[in-house]
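Got a structure here, written out as structure tokens. Questions coming.
Of the protein chains in this complex, all but one are displayed in their positions.
Chain naming follows the written order as A and B, and within any one chain the residues start at number 1.
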Amino acid sequence: MLLSPPDRADSPAQVSFRRFPMNNILKSTKQWFQGKHLLALGILALSLVLVACDANAKQSTFGTAGPVAEKQLLLFNVLMWVMVAVFVLVEGALLYAAIRFRRRPGQPLPKQTHGNTVLELTWTIIPTILILGLGIWSVTTLFELDKPPASAAGNTLDVTVTGHQWWFEFEYPNADGNGTVITTANELRVPVGRAVEVLLQSDDVIHSFWIPKLAGKVDMVPTRNNRLWFLADETGTFYGQCAEFCGTAHAQMKFLVQVLTQEEYDAWVAGFGQTPQLSAAAQAGQQVFNGAGGCVVCHTVNGSDNPAIVAGRMQGFLNTEVGIAPGPNMTDLATRQTFAAGLIDLNRENLRVWLTNPEDIKPGNHMASRATIYQTADGRTSLTQTQVSALIEYLLSLK
Amino acid sequence: MAYASGQLPTTDVDHTYTTTGLNHRKLLMWTFLSSDCLFFGALIATYMVYRGQSLVGPYPIDIIDIPLTTISTFVLLCSSFAMVQALAATNRNDQRGIQLWLLATILMGATFIGFQIYEFNAFRMEGLKIDTNLFGTTFFTLTGFHGAHVTLGLVWLTILLIMGRKGKLGPAQSLDVEIAGLYWHFVDIVWIVIFTLLYLIGGFDAGPTAGLLIEPSLLSLPT
Partner (left out) sequence: MATATNVMARPASASGLWSWITTVDHKRIGILYGVTAFLFFLLAGIEAGVIRMQLAVPDNTLVSPDVFNQMFTMHATAMIFMAIMPMSSAFFNFIIPLAIGARDVAFPRLNAFSYWTFLFGALLIHFSFVVQQVPDAGWFSYANLSEKPFSSGQGIDFWALGLQVLGVASLAAAFNFVVTIINMRAPGMSLMRMPLFVWMTLVTSILLVLAFPVITVGLIELTMDRAFGTSFFNTAGGGDPILWQHLFWIFGHPEVYILILPPMGIVSEIIPTFSKKPLFGYPVMVFSGIVIGIMGWAVWSHHMFTVGLGPVANSVFTITTMLIAVPTGVKIFNWIGTMWGGSIEFKTPMLFAIGFVALFIVGGLSGVSHAVSPSDAQQQDTYYIVAHIHYVLFGGSIFGLFAGIYYWFPKITGRLMHEGLGKLNFWLMFVGMNITFFPMHFLGLNGMPRRIYTYSSDFGWDWLNLVASAGYFVLFAGIVAFLVNFFITVKNGKLAGHDPWDAPGLEWTIASPPPVYNFAKVPQVVGLDHYWLVKRRAAAEGHPITEAEAYVDPETIHMPSPSYWPIVTAFGVLVLAAGFLIEFPWPYIKFPVPIIGGIISFIGVLGWSFEPAAPEAHHGSEDHH
């Protein structure tokens, strides 16, 4: 069909279809774009760009709060303005050539030039110089950002971050300078103005650790000890997220960085893991946590992770090829703003929804797929609502 | 360029014309071999990256038998010589020579494969399988794919030999033999690289517990 010889000399009458009035549309569009409209459009585009670069967005790379992110942004900003300048020049030249040299009726064949050595050398050499200049600066910044400045030596805070599908574990090998080890999850607490050295590891697949306002990302690769450092200039909450695709719930693997004053930080360290005062309801919840709920198999609350309890409960659990996945440490849960890997605010209602059927909130999570209490026909917990309420009371008293 | 005005310039070339004068099929074989270089390159790179990274034994030093493989390597290299002779015989239309040298090439190639089968089996008996450790994984994959290449070459040469037996090989088919020869020599050369890296150099590697002879993975550049 496609390759049949064309109708040659004796071609049948061509089928004509109605002319699409494209030329009229183009003409009126062209007229519209002249003068004031073009200016207005330019201003609109520029203001859209300014609105679109939103430094206040929670994970905006523009709203930096520390030297690492700042240097990275500075580099990007300079690059961006160079890019804008090149963009305007080159697109301008393209547009100018297209308009200026459009074919006019009766125009003879244009001059047949084949090139211009000087011109071609110029536009090879100038970009090369420009790029080498930017390249040298980039490499300097790269080495500068590789390690914390010498001035911070001896005063850094070490944190080991381990990526799990799909949450973050934070371990402070020496939280207070006296060798106190703290393990927590999904909310990193650091003192303001102090360089934090992060050791990045992964328990399963590759994840990536990223707090846009504090530092660019570095991947968390199993078998490898990557490092990253950052320093927060101001107190407040900063948002981070896994940036390497890591499976079903990749979108919901987030975390918070709470930048505290040194005093607040010290107070948190000192209070961590103190046996909480439990109300009667909370004590009932503790029993569910260690007993019927089986939570303790994967989740640790300091003081309650008795090996005997864990071993006793182990049998009731599904063991997949990956083995039992460790769950977030719960010791200071009630001090956190969010749970389920930075996903939702920590409050009674949300906890109830989550504990009733975690799959509704975070599809694919390992608690829903592995914990015995969720292996029901509809995925809802086999615990009674009373047990869930008690569990909530217990969890909310873990401070 | 002279051509009649108002006409399209044309030329009369016969069907054997090629721009470079090279035969298409020969060029194809060279192109294929360049591609195959990268194929073996990637496999060899994998082996090198994982040298000394096995978590459990047996390690190369435990089971690699250099003298044995030296013999099979020698036989394979000799087969390249026989291949050259086979081509020469084809060119001078020496029917007896064609059959003799092709047969010699095939026998030597088959000997090499025989050694390889023996070696694979011996390793298996000593507890090294493809999923035992990284050494087993990379060793069997690399040498296995090389063995497959040799086997394919044997099939090819056997078909040529059958043609030769029927008297269908002669100077007119010189190219057919030459291209098979190109492939055969390539496979031999690859083996020289593999033998050097896996046996002469890597054959003394031990595992991490038995004292590392080399640094950790090449992929972990100093940071």
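Before moving on, here are some points about what is shown:
FYI, contacts are C-beta pairs under 8 Å (C-beta built on N, C-alpha and C of every residue); 3 or more make two chains touch, one makes a residue touch a chain.
In this text the structure is predicted, and so the values were computed from the model without any measurement.
Across the entire complex, the residue among A:67, A:148, A:191 or A:212 in touch with the chain not shown is A:212. Contact with the chain not shown here comes from a single listed residue; of A:86, A:181 or A:267, that residue is A:86. Hidden from this view is one chain, which touches chain A at 2-3, 5-7, 11, 14-15, 17, 19-23, 26, 49, 52-54, 56-62, 69, 71-73, 75-76, 79-80, 83, 86-87, 90-91, 93-94, 97-98, 101-104, 107, 109-116, 119-120, 123-124, 127-128, 131-132, 134-135, 138-139, 141-143, 145-146, 165, 200, 204-206, 208, 210, 212, 215-219, 221-224, 226-227, 239, 241-252, 321-322, 363-364. On the side of chain B, touch with the chain left out of the figure occurs at residues 1, 3, 5-13, 15, 17-20, 22-25, 27-28, 31-32, 34-39, 41-43, 46, 49-50, 53-55, 130-131, 133-134, 137-138, 141, 217, 219, 221-223.
Methods note: only the chains that are shown with their structure count from here on.
Remark: chain A and chain B have CA centroids separated by 47 Å (rounded to whole angstrom).
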